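A single protein chain has been omitted; all remaining protein chains appear in their positions.
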Amino acid sequence: MSAIPRPLTGARVGVVVFPGTNCDRDTVAAVEACGGRAEAIWHGDAASLERWDAIILPGGFAHGDALRAGAIARFSPVMARVIEFAHAGRPVLGICNGFQVLLECGLLPGAMLRNDSLQFRAGWVHCRVEAASLFTPLEAVGSVLRLPIAHGEGNYVPAPDDAPTVILRYCDAAGQISAAANPNGSAQGIAGIARGSVLGLMPHPERACDPLLGSTDGQLLFRSLLRALVEA
Amino acid sequence: MTAVNAPAPPGPLTSMEEAQVRELLGREPNALELALFGAMWSEHCCYKSSRHLLSRLPKEAPQVLVPAGEENAGVVDVGDGLAVAMKIESHNHPSAVEPYQGAATGVGGIVRDIFTMGARPIALLNSLRFGFPNARRNRYLLSRVVAGIGDYGNCLGIPTIGGELFFDGTYDGNPLVNAMCVGLLRHDQLVRAAASGEGNLLLLLGNATGRDGLNGATFASVSLGEQSLAQRPAVQVGSPFLEKLLIEACLELLAGSLLVGLQDLGAAGLTGSGVEAAHRAHSGVEIDVAAVSRSEEGLTPLEVMLSESQERMLAVVRPGDVAAVRQVLDHWGLRSDVIGRVIARPLLRVLEGRSLCAEVPIDALTEQAPSYVWPEAAPREMRATASLPAEPLELLAHPNVCSRAWVARQYDQTVQAATVATDGADAALVRLPGSRRALALCTDGNFGSSDPYLAGALAVAEATRNVSCTGATPWALTNCLNLGSPEQPAGAWELARTVDGIADAARALNVPVISGNVSLYNEAAAAGPDATGDGGFPGMTRIRPTPVIGMLGLLDDVGQACTIGFKRAGDVIVLLGPLGGPLDLAAEVAVQRACRDAIAQGWLHSAHDCAEGGLLVALAECCLRGGLGARICIETPALDVLAESPSRIVVSLAEEDLPRLSGTPVLRLGTVAGDRLDISTASAPVCSLGLEDMRHAWEGGLERWLTESSAPA
Amino acid sequence: MSSYLARVYVTPKRSVRDPEGSTVGEALRQLGFDSLQAVRAGKYFELSLEAGTSGEADGAVERMCRQLLANPVIEDFRFELQVEASSE
Partner (left out) sequence: MSSYLARVYVTPKRSVRDPEGSTVGEALRQLGFDSLQAVRAGKYFELSLEAGTSGEADGAVERMCRQLLANPVIEDFRFELQVEASSE
């Protein structure tokens, strides 16, 4: 992806920690590696999110994924603030479990079913960038990102009459959408969707920010966000 | 003391042991006391049949910070002020009864052993054994065990980065599930699980106590056929969510220096953990069972003391710190009860409110536990593993050879963003924070030998070789001894021979044994070709001796890590090490050193050791991982492509670097070329396999076995 | 106050895919249950609660279902209420 000469410091990103969240530290590290400043926010904290420029709901198993992934987390005190924050047009990113929370709380439309294999699925996937958003610049549309996934409930179903903007779809290395490239049975191969300033995606960009870990494609999302924040 | 006159429940103690208890106490024990002895003197808790053997293992080395046998896990220095805690443990019998929960709680238990040391768990591995997957029960066990391991570790956010899976008829009815956890800590974060300081309080954290897992320690110490279903403990159900909260809360408490000691509750529950913690501090503990939160009503003191309810920790806290500790626990939504205190006299005192239910010297429960040297006798015949097919594609699809991707894709391997991406390496690599150094990790058991001595030695040889093939230096190992009953002469002989094999190989390869676990009585009532007529329990199938080694290696520069796949057409392919023959530890040391040195100098393009399926499978895997073919011509008749002889590594490198290989036998095999694996001898072609055909056979192998009900035997 | 037992059934909406149901159905057919036509897989909860009247209990369970137990995008729910014991 494009080189970023410009320092992206200054942008402050709050990373919400629910009981059972387990990607908070990775996410903080990835944001900082991309030039932002990040800190954890405890889910029970109902204080205003004014001091943050963006909020990330990271991956994990909030409340052990009891009932449905994200079902209980949406009632955490911080979530009322996150919803206000999003409604004010400010950026919210939900990764994996965070995406599931965004669906349960209604910031994004649709719901997650268990993977069609009924098994947890982990590994590397390819995703094609389908549309521009705060997190995916126009020039990246059509490009293919290589990212890790790790989830048991990633089988997305859209809500009736409420189609989201699809940002990422599972594809093969060449960018072709196919059933074989879809790891969980998700409708239309959907891996990530957006509405306004809110993006949810199942893959883990924070685990793809270092060449030693196999990919740096995850930086695209964080850098686009940070650049948008600095330019704003 | 309340007189308890009821006859003791049919306990696990022998009448001789009961007499010993009477003598140690100088009086008649009550039923609770007898049960405490029963649990603490079980094989699972006191290693009474293996303790004398474990002293044969090499435990010392300059890097060892906490040696085997002292704490919940061994700890080694890994440089830069960092240390690694690691241990492997079995959960075989629970997994035979309820594979999902058995395996899940096995992971939960070993993770607690690691964070008890003050370490953050950074990796999980496992080692699995089942009967052949043509039997539906074995397929069911495998898929549920894998789901249980995956779900637990995934939820904790600890990557499951390695493991092994092997099928054999002797595991019908007694599968093996061994889980290993690796934790990382700074030297100054190391804590001891000691109940020290008279007057300090005991806090029980986490799950409420119920009847689940009652008598688990005893259950693990008898054969599966010996107990009726009704006697088996209620199945333990795990909650990885609760465990995740415990990890975070305990690490926060330790970071704030709020704990004097921390001990997990494992075998024998509160008894095991209170007694161990007191023993380490030469102190005593007083526990009031009435103060313990229950998940069900009507628990007796005995049930509270021996419950193995999961996800509980015992913390030793200064009275003045209780409020601060509770604040941290409240934040994490964790319950805690002050259930007792540290006392100066080395006693375990069990109270129920004001009444004393049991009072037993700590030493009597620990140091004075019996130790047995069972009579040994070699079995009449040793059992070889089922032979592998000779047809190459059938071989690649065989359940003991084919790809394990079906298993691995159910494990989150990338959480914590430290798992180094490879195209397949003989050991998993985890990067250390803030440096280019990495840990190399793997688990290995024996695949080839029917002699338990060789099984032990080969397991160590293979595990160190796997680590060496990445370029890492073998640094420390943990081991799990899975065997049959030592009360039978053949079982005792196998146990002793296995330990000797591990000990000799670990010494030769210069790797300290820093922790481990012993799981005996792995045998089940199963008739079949393997039913023992060789000195085992009549009608019982004793598993083949299965030593499992968990290996830690250190890699200086992760950028130099060597992987399996061929990298470049035109490279020469070379076999390092002896062409065949039995294990020779000096040759093993030499081949590993030659491989590591070459990797460190940066001119080796790939390295892969020969394991199951011998040279043929190793070459096929190098081709598949690299997406490149190979042209192999074997000119020496001494080399059998299917033989599984040890100490051999297939490497590839540029032609001009060939002369630089030294210190071990070097045999040129051929070159990387095309998209087929062509093997011929001087006289005739052996096989010519297309990459895609090999991939189909190898990659889809396991899934076909598991989904096609007509899978071949 | 009386004690009530509520039995709550949460099922996938007819219009929504049911991966668990299809997989379970497939597995049962593989086991030889050829006469099986279809399987729907859902969730089942038993809630014990206290309430002054059965109307109150009914209202509380309804709200629990709407707020948490079922996700209206993909699931339907129904429940049955039963008095367990009345304390005066």
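Here are a few things to note about the model shown:
Note that the chains are named A, B and C in the order they appear, and that numbering of residues resets to 1 at the start of each chain.
FYI, a residue touches a chain if its C-beta (ideal position, glycine included) is under 8 Å from a C-beta of that chain, and two chains touch if they have at least 3 such contacts.
Here the structure is a predicted model, which means the values were calculated and not measured.
Contact with the chain not shown here comes from a single listed residue; of B:97, B:135 or B:338, that residue is B:97.
Counting over the whole complex, subunit B has residues 97-98, 100-101, 210-212, 234-239, 241-242, 295-296, 309-310 touching the chain that is not drawn.
Residues 3, 9-11, 21, 24, 27-28, 31, 33, 35-51, 60, 63-64, 67-69 of subunit C touch the missing chain (whole complex, contact as defined above).
Although one chain is not drawn, its touching partners on subunit A can still be listed: residues 63-64, 66-67, 72, 75.
Just so it is clear, only the chains that are shown with their structure count from here on.
In terms of their C-alpha centroids, the spacing between subunit A and subunit C amounts to 31 Å.
Between the Cα centres of subunit B and subunit C there is a gap of 41 Å. Residues of subunit A found to touch two or more other chains are absent.
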